[in-house]
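For this depiction, one protein chain was excluded, whereas all remaining protein chains were kept in their positions.
Naming follows writing order (A, B and C), and every chain is counted from residue 1.
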Amino acid sequence: MMRFIEGSLAVSDAVRMCRPDVVSAYPITPQTHIVESLAEMVANCTLDAEYITVESEFSALSACLGAVAAGSRAYSATSSQGLALMFEVCFNLAGMRLPMVMTIANRAISAPLSIWNDQQDSISLRDSGWLQFYAEDNQEAADLHYLAYKVAEDQKILLPAMVCFDGFILSHTYEPVDMPTQEEVDAYLPKFNPCQRLDAKDPISFGMFAFPEYYMEFRYAIDQALQQSREKIREAGKEFKEKFGRDYSALVEGYRLEDAETVLVAMGSLCGTAKDAIDEMRGAGRKVGLLKIRTYRPFPGEEVAAALKGAKRVAVLDKNISLGSKGAVGLEVKDVLYGSGIPVLDYIVGLGGRDMRKRDIERIVTLAEKGEGDLFYGLREEVA
Amino acid sequence: MALSVGCTAKPGKSRGNRTGAWRVFKPAFKHNKCTKCGLCAMVCPEGCIIEQEDEFMIPDYDYCKGCGLCAEECPAEDIEMVKEEK
Amino acid sequence: MKELRIHGRGGQGSVTAAELIATAAFEGGVSAQAFPMFGVERRGAPVQAFVRFADKKIRLRSQVYEPDYIIVQDSTLIADVNVFAGMKKGGIAIVNTAKGGGWTVPPGVRLITVDATGIALETLGVPITNTSLMGAFAAASGEITLEAIENAIRHRFSEELARKNIEAARRAYNLVKGAA
Partner (left out) sequence: MVDKTLELFDCGHRACGGCGPALAARLIMKAAGTDTIVVSATGCMEVFSTPYPETAWKVPWIHSLFENAAAVASGVEAALKKQGRSEKVVVIGGDGATFDIGMLCISGAFERGHDFTYICYDNEAYMNTGIQRSGATPLDAHTTTSPAGKCSTGNRRPKKDMPAILAAHGAPYVATTSIAYPNDLMQKVERAIETKGPCYVQIHAPCPTGWGYEGDRTMVMGKLAVETGLFVLFEQTDGTVTRVKKVMRKPVEEYLKGQKRFAHLFKPTRNEAEIARIQATADRNAEKFGIDIKLKKPVEKPEG
């Protein structure tokens, strides 16, 4: 049913229908509406879950870890500093192959302190072994939760997943979102059926330490699971389309890529603004298209290469910066296009809530056409 | 051996590690003045001192590290630490 | 696509006003989007909220810089905030005031004043102007119908409160229609 709903509440309702057994989270802007809403559902018995009000994000994710190990479906949500505080537990969950889903309402990381959006927080955890999905709008943000649980809990994958949506820009925006019924979600997302759990009837030791003769193999196994998850995401996306009508069967999505000479690459809500800007530029005869990356981990290298093979130039919009290097998406795209001769220009944009307008997208396309890239876009004059 | 998922293991595997090899001194259970009180078994950090059918205690030398705690604690002074020639 | 910018003060319910207007538009069959100016402003500080209306899915995510409409919830803001900034020609500015105007607006912009606070006090007994301003906006812009507003109010408020708010919206609607 189409509902006119705040992004955070679309997410919390989607989470409710995923039937988590244990929810544990700590308030942080701009994620807070999600967990407030879940707490309310538990208080009103519309969600049958244990809600653990922890004293920090670190404990939130640690509690989720314990819950998943004990065989329950767990959920958390956070942003920015909260995710940074969870760093250690993030690596631990993936390493222990404990699947769960966490929503990231993307927000810049201090210092300076900023509550506003960029994607530095989740990007900083790209190496942790979590699947990472980025939503363009609140429909995707909600939908990706059903898909994320399905993929994460698959016996061949068993890895945690982050559903990332831009803080405020999506989390605090009211827009129409098609929400399925509980029955429809139940038919899509099976009950969590862990292959091993903490159980006195069948004791197992979790979280052992590995000598050098084993450690690499376990890390290899995690990487293998992530590599294989691409196929599982496609499968789950295909089934999603059959059941709900929206197509997530690819890890990337092209927009007006046909005959596009300049192809923009972006993740998250910026894609929407870019699409409008592209329509205007196309109207003016400029051959511009967009490649939206929905799944950043595992990185869809083959899809990206295939989608970009006809481009004359690629302009990557990164809402993050690997300080001392380049934007994280830009680096990936350069890697994928290595040897193709297609120039990849990286633009660091929208950090700490700097608004990105259609005209900014158009200016970046102009810069790319001139071959000017690998820069922070739109810096204040006193800096430039 | 296939690796477990997420570095887990079922019980029993630690027995593959025969810590008896660490031993320099060996507790000799003389069973002369032994009152079968069981304190030696209780205080052994390895848990490797086992009651026999005759209720006397015998350490499992596969795992005994030779720490001497049993000999020190034995109220009957019936356990002697002897240099082990392997 | 049409864009609305709402100016108010923290605590006056600008975000709720944006949400209510967008909800009414959505329920009237229009595609809509509402979002606040993402800030850390506390009670009393000038704030903004935005609404977009379109006949197809709205993808644009930037803030609103060149609004077709503005609503000023509190005319005391006008001295300190350039509420009319960027307004499009042919745009409509709705200002809540009992005074009746006197502000210089950009060329081609129509200024409509309405005593939403007075209406709110008479109908609701409290100076919460959201629903009166919605009525005024509906009458002035034609983006939403009075019926859609009434439905949105009914979905949000309990029966008694909904009745009063609908009354507030209607009175403002009729006032603006009558003046037009």
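Everything below uses one rule, namely that contacts are C-beta pairs under 8 Å (C-beta built on N, C-alpha and C of every residue); 3 or more make two chains touch, one makes a residue touch a chain.
Given the structure is predicted, the values throughout are model-derived calculations rather than measurements.
Of the chains displayed, those contacted by the omitted chain across the entire assembly are A, B. Note that of A:9, A:22 or A:251, the residue touching the chain absent from this view is A:22. Among the residues A:14, A:38 or A:64, only A:64 touches the chain that is left out of the figure. The omitted chain makes contact with just one of the residues A:9, A:52, A:115 or A:351: A:52. Within the entire complex, the positions of subunit B that touch the omitted partner chain are 1, 4, 7, 9-19, 22, 38, 42-48, 51, 60, 62-63, 65-69, 71-73, 81.
For subunit A, the list of residues touching the undisplayed chain reads 21-22, 24, 49-50, 52-56, 58-60, 62-72, 74, 88-89, 92, 96, 198-200, 202-211, 214.
Convention: only the chains that are shown with their structure count from here on.
Contact topology of the protein chains: linear, an open path with no closing contact. The most distant chain from subunit A, with centres taken as the mean of CA atoms, is B. Separating the centre of subunit B from that of subunit C, both taken as means of CA atoms, is a distance of 82 Å.
Centroids of subunit A and subunit C (each the mean of its C-alpha atoms) stand 34 Å apart. Residues of subunit B touching subunit A in their complex: 3, 5-11. For subunit A in complex with subunit C, the touching residues are 4, 6, 30, 115-117, 136-137, 166, 168-170, 172-176, 269-273, 275-276, 353, 355-358.
Chain contact summary for the complex, subunit A toward subunit B: residues 95-98, 158, 195-196, 203-208, 210, 214, 217-218, 221.
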